[in-house]
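Here is the structure we will look at, set down as structure tokens.
Here the complex is missing one protein chain, while the rest keep their positions.
Moving on, here comes chain A:
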């Protein structure tokens, strides 16, 4: 893991993530604010699950638990975005979004941005580590999880 970057990867003004009204994902978003990555795991059948749901999709236990996992994984897919789809991204150059799989957490996948040169060559299968990005001055405050290649 790395230190918190000094600036955010994308400009401010994009939609702010918050838990649903029923609170399903609240532990995940709270975890990011504390530099912790939490993923659901079923204590009964050990199935990993992300995004969260109220029950285990494998054994239907409702006693599914949030488990802290190391924020590392590998690139499963990627895209370089050129055309802005939001006012906050106008005049912002291309940026990289990546889909990361976490082999040590049941191969669940999550989307983030790939830090570094937006024109870098991206390799599917490359190892990455997570970098937490905090938006503490935002209302409400929130944190994101980005990725950067290792080695």
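The rule is short, and it goes like this: a residue touches a chain if its C-beta (ideal position, glycine included) is under 8 Å from a C-beta of that chain, and two chains touch if they have at least 3 such contacts; residues count from 1.
The criterion applied here is as follows: contacts and distances are computed from a predicted model.
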| item | value |
| --- | --- |
| Protein name as given in UniProt for the chain not displayed, "Acetyl-CoA acetyltransferase", "Cell shape-determining protein MreC", "Anti-sigma factor" or "Sugar ABC transporter permease" | "Acetyl-CoA acetyltransferase" |
| Residue of A:20, A:63, A:117 or A:137 in touch with the missing chain, whole complex considered | A:20 |
| Among A:44, A:60, A:86 or A:104, the residue in touch with the chain that has been omitted | A:86 |
| In chain A, positions touching the absent partner | 10, 14-21, 25, 29, 50-51, 57, 76-83, 85-87, 89, 94-95, 97-99, 108-113, 124, 140, 142, 144, 146 |
